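Can you read through this structure? Questions will come right after.
Removed: one protein chain of the complex. Kept in place: all other protein chains.
Right, chain A next:
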Amino acid sequence: MTIDWYFILEKLILISGVLALSLIVAMYSTWGERKVAAVIQDRRGPNRAGPLGLLQPLADGGKLFFKEEIIPASSHRFLFILGPSLAMLVACMTSAVIPWGDTLVIAGQEISLQVADINIGILYIFGVVSLGVYGIMLGGWASNNKYSLLASVRAASQIISYELAMGLSLIALLMLTGSLSLKDIVEQQRHGLWNVVYQPLGFLIFLVCAFAECNRTPFDLPEAENELNGGYHLEYSSMKLGFYLFAEYINMFVSSALMASLYFGGYSFPGMDSLGLPHNVVTILGFLALFLKILVFLFLFMWVRWTIPRFRYDQLMRLGWNVMIPLALLNMLITGAIVLFRQG
């Protein structure tokens, strides 16, 4: 058995593409966030750098790169650097199992627009999401600052609490699809109705948990600036701070892609198979459809941020344990009963 260089090259190109895409989308999400905030608050938003302020993300990135880099003297140096790196790494890893489109046929070779179609796709996502807490915890602890530590403890308990409800809401979805592969789930929706029709409650729970997992308002307790002086990244400066902020936007992008794939048909769109266009064109249209769905979800993330105030911490925990988990269990029970009833 020899090393399959062609396979490695294909995957390498695909991985670079997905990575570049998520970075660019995350970059422009910062611009989008400020524009959405401006519209909601009746302001203009960034409009100096380039037309419509479109170069603003580049200016911000440049600023972050050139800022002085400070590592506090009393911090644990290695872990202090490891924290933001882990946050960034984990944020980028989830995108590996998302099907970005159907197959492309180039020179007789069929190329799948998914980095890894593994039959445990959803479990893989859980594994990666459950690792997301390390970056925040290590960074907060290594800073050797009580506010950072408080924020990272908040973040860890929040993420662990909402992971449970998220998992339970997905189990109900898996009962319907019967497959853990994201590609299969999307293909099923391509030939039938979108899963959100069958799982409205499950989708709602997943959405709320996604907000909590991404540390977004109304669940942005780990970075509550007026209680914690800024949150777990208080001691960070320069691009390390940038990594933490950036990881949040990548997480938003990936969870939007996930919600679109799981509940809203992913890269499929109505009437996809009756267009009569060449296979490659349909694939590209499908990718654009997925992208549109992702943008809608990203907008929802921003809209909520500038509309709803922050929860108090005990309210957050009560919502997670006393409302979300029982609701998810109920949803699971109902789905199981219906699946059993239809079989029998």
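Just so we're on the same page, contacts are C-beta pairs under 8 Å (C-beta built on N, C-alpha and C of every residue); 3 or more make two chains touch, one makes a residue touch a chain; residues count from 1.
Note that in this section contacts and distances are computed from a predicted model.
*Asks:* Unshown chain, UniProt name, "NADH-quinone oxidoreductase subunit J", "Sulfite reductase", "Cytochrome c oxidase subunit 2" or "sn-glycerol-3-phosphate transport system permease protein UgpE"?
*Replies:* Cross-referencing UniProt, the chain left out corresponds to "NADH-quinone oxidoreductase subunit J".
*Asks:* Among A:A156, A:I171, A:M317 or A:L330, choose the residue that contacts the chain missing from this document, as touch is defined above.
*Replies:* A:A156
*Asks:* Which residue, A:I120, A:I308 or A:V323, contacts the hidden chain when the whole complex is considered?
*Replies:* A:I120
*Asks:* Pick from A:L64, A:I111 or A:L131: which residue touches the chain that isn't shown?
*Replies:* A:L131
*Asks:* For the full complex, which residue in A:L21, A:A37, A:L55 or A:L79 touches the chain that was left out?
*Replies:* Only one listed residue reaches the unshown chain, and that is A:L79.
*Asks:* Touching the hidden chain in the full complex, which residues of chain A are there? Just list them.
*Replies:* Its contact residues with the unshown chain are 1-4, 76, 78-79, 82, 118-120, 123-124, 126-127, 130-131, 133-134, 137-138, 141, 149, 153, 156, 160, 180.
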